[in-house]
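The complex appears here minus one protein chain, its other protein chains still in place.
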Amino acid sequence: MTASNTERNVYLSGTLVPESQAKISIFDSAVMLGDCVTESTRTFAHKPFKLGEHIARLYRSLKVARIDPGLSPEEMLAVTLDLLQQNLQTIDHGDDFWIVHNISRGLAVAGPDPTVAQSAATVMIHNSMMDLTGWAEFFAQGCHAVTPMSRAIPSQSLDARIKNRSRMNYTLAEVEVKLVDEKAQSVLLDIHGNVSENKGGNVFIVSDGVLKTPSTSNCLAGVSRATVLELALELNITCEETSLQPYDLYTADELFFTSTPYCIMPATKFNGLPVGNGEVGAITRKILAAWSELVGVDIQGQAEAQL
Amino acid sequence: MTASNTERNVYLSGTLVPESQAKISIFDSAVMLGDCVTESTRTFAHKPFKLGEHIARLYRSLKVARIDPGLSPEEMLAVTLDLLQQNLQTIDHGDDFWIVHNISRGLAVAGPDPTVAQSAATVMIHNSMMDLTGWAEFFAQGCHAVTPMSRAIPSQSLDARIKNRSRMNYTLAEVEVKLVDEKAQSVLLDIHGNVSENKGGNVFIVSDGVLKTPSTSNCLAGVSRATVLELALELNITCEETSLQPYDLYTADELFFTSTPYCIMPATKFNGLPVGNGEVGAITRKILAAWSELVGVDIQGQAEAQL
Amino acid sequence: MTASNTERNVYLSGTLVPESQAKISIFDSAVMLGDCVTESTRTFAHKPFKLGEHIARLYRSLKVARIDPGLSPEEMLAVTLDLLQQNLQTIDHGDDFWIVHNISRGLAVAGPDPTVAQSAATVMIHNSMMDLTGWAEFFAQGCHAVTPMSRAIPSQSLDARIKNRSRMNYTLAEVEVKLVDEKAQSVLLDIHGNVSENKGGNVFIVSDGVLKTPSTSNCLAGVSRATVLELALELNITCEETSLQPYDLYTADELFFTSTPYCIMPATKFNGLPVGNGEVGAITRKILAAWSELVGVDIQGQAEAQL
Amino acid sequence: MTASNTERNVYLSGTLVPESQAKISIFDSAVMLGDCVTESTRTFAHKPFKLGEHIARLYRSLKVARIDPGLSPEEMLAVTLDLLQQNLQTIDHGDDFWIVHNISRGLAVAGPDPTVAQSAATVMIHNSMMDLTGWAEFFAQGCHAVTPMSRAIPSQSLDARIKNRSRMNYTLAEVEVKLVDEKAQSVLLDIHGNVSENKGGNVFIVSDGVLKTPSTSNCLAGVSRATVLELALELNITCEETSLQPYDLYTADELFFTSTPYCIMPATKFNGLPVGNGEVGAITRKILAAWSELVGVDIQGQAEAQL
Amino acid sequence: MTASNTERNVYLSGTLVPESQAKISIFDSAVMLGDCVTESTRTFAHKPFKLGEHIARLYRSLKVARIDPGLSPEEMLAVTLDLLQQNLQTIDHGDDFWIVHNISRGLAVAGPDPTVAQSAATVMIHNSMMDLTGWAEFFAQGCHAVTPMSRAIPSQSLDARIKNRSRMNYTLAEVEVKLVDEKAQSVLLDIHGNVSENKGGNVFIVSDGVLKTPSTSNCLAGVSRATVLELALELNITCEETSLQPYDLYTADELFFTSTPYCIMPATKFNGLPVGNGEVGAITRKILAAWSELVGVDIQGQAEAQL
Partner (left out) sequence: MTASNTERNVYLSGTLVPESQAKISIFDSAVMLGDCVTESTRTFAHKPFKLGEHIARLYRSLKVARIDPGLSPEEMLAVTLDLLQQNLQTIDHGDDFWIVHNISRGLAVAGPDPTVAQSAATVMIHNSMMDLTGWAEFFAQGCHAVTPMSRAIPSQSLDARIKNRSRMNYTLAEVEVKLVDEKAQSVLLDIHGNVSENKGGNVFIVSDGVLKTPSTSNCLAGVSRATVLELALELNITCEETSLQPYDLYTADELFFTSTPYCIMPATKFNGLPVGNGEVGAITRKILAAWSELVGVDIQGQAEAQL
């Protein structure tokens, strides 16, 4: 991973601007109201992974949030690919990109109706280099998963499946788990005490050879989550979408998170106790290997190369 | 209300910039994570109202959100007053300002730890002209208060008293009530079905001469709310902080909201039914009059003059 | 649909009386306590549909409500068929009947024990002409499904599967959705925010070709619901009984209700947003067609003929 | 108490009919939907007690239920008093009346909109002789209060303060407590496990000389409840509206119910354990005595005379 | 069943002591804090049944409770079998043993940290003669299952799958059901009103030939429960792990409990109503017969022989 000397561009509501100039008004509804939906896609070997599915989910979020992005899904795909094409020259062959869409309602109006904006939606698309240094050591050692006291926002308040940027509760939950271990990764519970999700990912366990994950009634329907379920199917691993409690994680043989940047992140400790034998599990490694094969990138190797 | 020809300035992390240039990076944690705390204060006759209390609450929000603004409360007060002093020349004698503080954690870091930022906090302070046109008609006629299906975020997920900008659930709740009446104002319930708050304000009723409002265990501890309770005390109106359900609002004699911009906003309809006799109530008017007297501004008159 | 000149009869606790004379004491427990269980069956081409299943469910409701109807299930079936036979002559060939059973505990006793009555149960069976004019336009255009703020009664208070006449909460929920659209049909959520049921029916969605409906842990185990699941099985449509939230309905490809009178009622709008492409969906139409075939009646045609 | 040989009349939507003829259509929304609001007032020495307050509450219920009774409150009062006047001649000097108002939405319409009726509201007013034989023994011995497994309906489903006739859950709760003791009186808990109400009354305890009762956020705002609080105030007994759990009832010194017919009903056993010393408590007797004095009727004596 | 004249031994933290001498300090954390995990295994024809699975679950409980027993699972198995071998001579051929493990954290420390003990864990293993007289009559007649008002402890407070000795809430729930019937067996609901578990067992119903039991998200993952599911699989009985409410039990064809001592205990009454036809059901008898065959002991016969 070496820094490129060419600055990347950002797509900002129809124009391309260099990253350092990519700014929005402090009156934007993203800033004033957290009123912004989002998607994060990554590339593998410079090719976007399941970009169509991410864009489809983005449009579901836009629909429920009633934000008109001013672009059709096809146009969104096209501008995304154009931007990526341009920016790819700024990174090394071995590195990859994070393709992030943030779409806010536009300039906010102070007044009785926050559901209309003074301007068209603000469409922000950027490509960050996929910097995995923060997670890289976890592939081999596993991370420490910790449960915060704060609970995930219930769907009757704001459905986690609207992938959005009103995420302060995730950040505060992370603060809580960092009190236990500065590298801890959170496992949020829902208000009934069931395992919900990670700040940006889903949670899986392996128990007696069965792969289990919460159903999406209390967490994001992650694209990486779906990929793991597909890979497991191909590998003949039995899968269950079910309700999990901390007891299941304490007594699991394996535990891992899924999210766009790291794909699969093993956890070998849960609230201070070893998960299984305290090492990254066989099924976790098997699914990660299948994923690496699927995309033609050694996911773990790429991350570790950044260290 | 006439537009001034001089552009106002914004305080942006230590420098003053014209409003039209007040922009922040799309990588700011305000945009990327909704990780931003806020306060809104208003002036009356160009003097800030309870600015000290607003700044004290801002620092409580900052503390719980663990954001270091880089300024002491005294410094924050000073820069706020300086900015206001400069901007006051841009508005007419009869108009007033909204003083808004937004403080994010700074440039977000993509990675496992959202609780640290790449930069110092982003401190945004701006003065919007207090445009009350959206609410002005409600002073005389009362607004239509409507209950959305979505519920306020419970404190175990994110306490409403951390005044923050992760507010998508408020916007979606507003969308729901706008389906009933395009000028409707929301009354959010908490997840147990108790009246919680408005998207940016508190809810009060008058029943048999007693002023009642939810306790702050499920809503923002509004500064305007506190002002109403103080004024009621002086006016010898009995007050109760209690638990309210929609039944209480349906059968109340009077209903109003409180918030910084409009101070007191009467509601004369609740979910399609008249509140009391369907007119703005006597106690509501009495408290609003006392407030006008307190601040030396005819609050209703100022708003109506903008129509 | 032409009105018949012969008045229909009603079965009233053992005797047949003309509809206009079918009256019960104001002291009946149906009136005094809402203490009445019920079933609604319809005919297709003058033949009752799944009457045995409706009567079996009626006896489950009677059992849990501890009401002794004074008739065995076989006797209930016989008197129901006798009544129907008599009444059929009052309607046109193209019309059908709604067979409604209402059974209350009998004359209520004012005093400490509402669980005994002063008389035998009041057994009311009537045949209303199946007037579908209120729903007829929805077959082609779809209705507008709207979520009220009020929630379904939880099973720990009163299980929805006891099909009963203590239904004020449904009526008030309907009032709420009529504020949005005077023809809106309600989608009640349970107290956890999961989709529960309609005032008299069940809710289904189609997403990516999969038919989904809430499990009966929070809604009525509808006979029409069961019919749809059976037809879908025959049509090789994958079905899931699962937990649904409003997000699922917003993002579904198709949405419909099931209930005895209309069988399947498409919804093409949900809380103001189009469902799928805003038109009645292919799978919805396919299942309705299969139902029409099953019963030998063009269900949609019959309804539209009444307009 | 001797039966009168003159039949009483019932007010039925504008006409007076003898009780035995007081019947409503089986298609009335009271029967078909439990869509009926109600009030029960009693007389003391043939004078109605707080009839104005009962009628005021009736109109609050009507408002929230959106039923138009077709009479103003003043007219309702007048017809109620007229009816009472006529019927009083049918009872002995020592007996009293129960004045019951039941008002349904009118003839129900089968179709998509239960919020409108085919006819004007059905107004039923009747005067039952206040038969206290079922409760009479409890004045001296106290009753057995028992907690059922079923829970009160939460306000977010149907607010208990809308005094209505959709009461099957109360009847089923009574069935449950009758399993413990055939004369048991229920104490319903709300869904959080807090004491809510009795099937038709409120619950009070005395602990260390303080009179406590649940606030009306989870129970009916009973007129008898209010009377007890007023009498206690006059008797210098400290009162608290608070949250109670079964522990409070188990460890209370005194326990009683309040309701229109019996006013105050002591409970000397709670779930099989004696309350206090197992006898009717001093404060309970004191308040009941004050009530008897207030209304000029020996409440306990009148009831016991009926045995 | 005849009492043996030789006293059995107990394994007490490494030493064998006669039962009558098997005592622990009143300062043990089992006594002071209920801080003790447990397993109960039984023998059939003097052979322990699924002892390996019970010990595996014991170590899961120990792990989550963070108690170090000072023995490996293999050592625990060995000392358990040794003890059993010795004690078997004290009972008749036709009788069997209950093998109970209780492991507390050790001598409790009064002070700020209950998570450490002053001593090594207290390991108690005893063999009680399997006295089934209390249950024996239920095999033929079925027991009376009753729902208490108290609810099972939610997993977010203490997960039922940690098999532990902090069981006062079960005892109090039993008290409540004994008010209904002195031989009643409890069916606890969880805090949402779903069927959870019995004081020491799991709950099953048979409805239309399908065997249903709650998933383990709100109850103990019983070893007997697992045995029933295995036997049902072999017998080609369809099984569902699902969410059940009291309605399901009221309307089931068969109802039974499972627990280590009695294996399968039919219930023929639920809250006073007959289950199915009021007799022990065919599927219940079939599974019990299969179990008897599996273990070579006539389970019902053995129990009845003790009467």
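Order as written gives the chain letters A, B, C, D and E; numbering starts at 1 within each chain.
Throughout what follows, a contact is a pair of C-beta atoms (placed from the backbone, for glycine too) under 8 Å apart; a residue touches a chain by one contact, two chains touch by 3 or more.
A quick note: this is a predicted structure, and the numbers were derived from the prediction, not measured.
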| message | If I'm reading the header right, one chain is hidden. Which shown chains does it touch across the whole complex? | response | A, B, D, E
| request: Looking beyond the chains shown, say which of E:Ile162, E:Val223 or E:Ile264 touches the absent one. | output: E:Ile162
| Which of A:Ser40, A:Ser155, A:Thr216 or A:Asn271 contacts the chain that the document leaves out | A:Asn271
| note | By the document's definition of touch, the residue of B:Gln86, B:Ser155 or B:Ser207 touching the omitted chain is B:Ser155
| task | Against the chain that's been left off, what residues of subunit A make contact? List them. | result | 146-149, 151, 175-176, 179-180, 189, 191, 193, 246, 271-272
| In subunit D, positions touching the absent partner | 189, 192-194, 242-247, 250-251, 273
| note | On subunit B, the omitted chain is touched by residues 60, 63-64, 66, 154-156, 159, 161-162, 192, 215, 217
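What we mean here is this: only the chains that are shown with their structure count from here on.
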| Between subunit A and subunit E, which partner chains are common? | C
| request: Using the touch rule from the top, work out which pair, C-D or A-C, shares more C-beta pairs. | output: C-D
| said: Report the chain ID whose CA centroid sits closest to the centroid of the full protein CA set. | reply: C
| message | Suppose you list every residue number at the subunit D-subunit E interface; are over half of them used by both chains (same) or under half (different)? | response | same
| Between subunit B and subunit C, what is the separation of their C-alpha centroids in Å? | 46
| message | Counting only residues that touch at least two other chains, what does the list for subunit A look like? | response | 64, 66, 154, 156, 162, 192
| note | Chains touch one another in the pairs A-B, A-C, A-E, B-C, B-D, C-D, C-E, D-E
